[in-house]
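This report concerns only the one structure given below.
All protein chains but one are shown in place.
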Amino acid sequence: MDTANHRRRKLINNLMQALTCICALCVVAPLFLVFYHVLKSGLSSVNWAFFTQLPKPVGEPGGGVANAIVGTFELLALASVIGVPIGVLGGIFLSEYGSLGWNWWIRFGADVLNGVPSIIWGMVVYALVVLPTKRFSAFAGGIVLGMMMIPLIMRTTEEVLRLVPVGYREAALALGIAQWRAILQIVVRTALKGIVTGVLLALARVAGETAPLLFTAFGNRFWNHHLADPIAALPLQIFSYAISPYEDWNKQAWAGALVLLMFVAIINVSVRLLTRDRFSAKS
Amino acid sequence: MTNEPNRLRPPNPAVANAAAATEQRPTVPVSASAAISTRELSVFFGNDQVLKKVSLEVPAKAVTAIIGPSGCGKSTFLRALNRMHDLVPNARVEGKIQLFGQDIFAPQIEPVQIRRRIGMVFQKSNPFPTMSIAENVTVGLRLNGLRNRASLTERMEQALVMSALWDEVKDRLDAPAVSLSGGQQQRLCIARALAVQPEVLLMDEPASALDPLATARIEDLILELKKDYTIIIVTHNMQQAARISNDTAFLYLGELVEFGPTSKLFTRPLKKRTEDYVTGRFG
Partner (left out) sequence: MDAVAEKLTLAQKREFSTGAVGDRLFKWLALVMSLTVFVLIALIGYELAHGSSLALRKFGWQFLTSSDWDPVNEQFGAFPFIFGTLVSSIIALVIAVPLSIATAVFLTEIAPPRFRQILTTFIELLAAVPSVILGLWGIFIMVPWLREHLFPWLRKSLGFLPLFKGPIYGVSMLAGGIMIAIMVVPIMTSVSREILRSVPGLQREAAYALGATRWEVIRIAVLSYARKGLFGAIILSLGRALGETMAVTMVIGNRPQIAASLFAPGYTLASVVANEFTEATTDTHLSALFELGLVLLGVTVLVNALAQILLKTFAGPQTKPQN
């Protein structure tokens, strides 16, 4: 038994394992750093006014981002109107109807769309909606976010539906139920939790998007009264406050970041908790 | 995975003939200390006890077969011998295992050392696909620090000759290992195990995935190898056990029912359950 060789191998073994552990810690470190700083700097600037008031003009301290928070929700609602039906129905098609060759192309297309940089989406909807209507609008913002949601929701819906055992469909059809009813009332209902979590995750994803809104929703320092007008959104507000030279605005950027981060984190964590039984098998 | 479909009442003539043939061969003198001895070996997976207090002594430089119906614990027993269960999180091993008198679970012993001295060949051949034939054979040697190109080549040739593969691959040693046929790949895995010159060779149903011709070659190989190696082979093929082994252990539901010279076990078994199994009444 060559013990010198063995000692060296043991040393390398322990070293490399420790190294991978260090790398794993480095990888999660930014998460903690970001959370810590957002909490630290954000909490001090968050107050009731922050949630209820409109932004104040430059130089005047105080004010809030009420319009941005409401604006984000409005945009998400608009986006859902577009993204959810198209995405879910498309996912149903992929899972229940499609043929092998067809599906491959659609999935490939969805993957291509998922890889399109978000700013490109913004440019496309600018050309599509903003230019013809000659205005930035909540519509445009909702459309671009909705379009971004479509491929996301389509893929997650398809995946979730595929998990429903074939036996359910067969049993329903054997009872003489029409296929479309069987799909909607049995298969989709079984997979509903998964579909909803897919939608929630997609919402959380687009809620944080800034780039596509830069030239569609554009932002608004006041309340939005018509969907055809520009509208404020939380990420947009954070961005303009962050790059501004005014310290008061910078502080508000942190506060806005706190609100947005909490929103996104809560959705993600609750989704993971809800689907824990499905995911616990894979660790 | 069924046993030979022999449902005859008296001892199976085919099996008995093979066993008788083995009996006529001059018996190899067994060394005083057994190669591997287990005492009250039990293996638990969680709360499931798969092996129940198995005690037996495997003679050196001979072939010992482990037979029994599916799920009786044959593979579990084999894997306990080279501490493969250490890799399974919820596995627990109790009892004593000695390799040439040395307790393999002694605190100062590491599994790596044991596995260096005990080689293993698996049911499904598993050569490393990113390595060539030559690299596969020498990988164990290189891990142990042998760098000298000449020695590596020499040992590699020896191993390939011993596993009856040399003639077939000597002109394409740099070809990828996966370019070989199933039977050749299995012999390559045997060469890989032999290259590090283990003291004991464990074989877990090595021929079950092979066609009869390849199986016969493996069996001839084993008969050759037993001149220099202690071999423990798990098999569900009783005729195979009768053909090549000196001693046979019969496991049933995790317990050692009977252990003795192969010819005796197949022609005049001591226990009724053994007789039932070898005559094909169940299994």
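Going in written order, the chains are labelled A and B, and every chain counts its residues from 1.
Convention: contacts are C-beta pairs under 8 Å (C-beta built on N, C-alpha and C of every residue); 3 or more make two chains touch, one makes a residue touch a chain.
Everything quoted here is computed from the prediction, not taken from an experiment.
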item: Chain not shown: contacting residue from A:A4, A:V28 or A:L100; value: A:V28
item: Of A:N67, A:S80 or A:S118, the one touching the omitted chain in the full complex; value: A:S118
item: Chain B residues that touch the omitted chain in the full complex; value: 82, 84, 87, 89, 112-117, 119-120, 122, 124, 126-131, 139-140, 143-144, 189, 192-193, 196
item: Residue ranges of chain A at the interface with the undisplayed chain; value: 9-10, 12-13, 16-17, 19-21, 23-24, 26-28, 30-31, 33-34, 37-38, 41, 85-87, 89-94, 96-98, 106, 108-113, 115-124, 126-128, 147, 150-151, 154, 176-181, 183-184, 204-205, 207-211, 214-215, 218, 235, 238-239, 242-243, 250, 253-254, 257, 260-261, 264-265, 268-269, 272, 280, 282-283
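We adopt the following convention: only the chains that are shown with their structure count from here on.
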item: Between chain B and chain A, distance of the C-alpha-averaged centres to the nearest whole Å; value: 55
item: Residues of chain A defined as touching chain B within the complex; value: 1-2, 5-6, 8-10
item: Chain A contact footprint on chain B (complex, rising order); value: 110, 112-113, 116, 143-145
